[in-house]
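Missing here is one protein chain; the remaining ones are kept as they sit in the complex.
Showing chain A:
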């Protein structure tokens, strides 16, 4: 339901994305895993039409995102929970979204319940929200239109352990109901527990992809991840890893 097809993105001389190809199917929670600066956010922005690829294409439900008539009803997106007007209330943000999508106002209360924000919290301005509350609000906004596809950029940032547990359950339930979920993260354990599929990315390239079991190769996902991303490490001495090809083979 999500398809990246040889997507490259070049900023000046920097290749932010290099020939990225992967798909996310219905019923799957796919973790987009990579160190900071690997190109995860760039890829997601290209997916939802906020940035243009230098070459290649990304489609959602078989269409370029911007080619959909009303993408907000089919695709739920959270790219940055912090990107909110601090003077607006959480409820108002959801009301604006519901109005734009033509949804009844009762939907606002429903998504607030879904993400566990109380009535009182929803009437406070976002300037006073913790990052965890902003994440919940952002997820509520993404769920407004009952989407078939969810795209979430670092949704677990700022969530407490209960929040992470809650989100994992929510995404699992949505996927079991037929949703395709793509979430990015640099936190290995979070992805390992929430996702069934994993796409590892480093320096703009897909390093490996497959199920959690395939990528763990019997010794834990962390080993594979550190090995594959060793050459993207900022610390000195990190050389190319001999494990990359094996990782690809698992895809």
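Please note the rule applied: a residue touches a chain if its C-beta (ideal position, glycine included) is under 8 Å from a C-beta of that chain, and two chains touch if they have at least 3 such contacts; residues count from 1.
The working rule: contacts and distances are computed from a predicted model.
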Chain excluded from display, named as in UniProt, from "ABC transporter permease", "Nucleic acid-binding protein", "Archease domain-containing protein" or "N-methylglutamate synthase subunit C": "ABC transporter permease"
Candidates A:14, A:66 or A:131 - the one touching the absent chain: A:66
Residue of A:85, A:123, A:165 or A:189 touching the missing chain in the full complex: A:85
Hidden partner interface residues of chain A, rising order: 45, 48-52, 65-66, 68-74, 77, 79-80, 82-88, 92-93, 96-97, 99-104, 106-107, 110, 113-114, 125, 141, 143, 146-148, 170, 173-174, 176-179
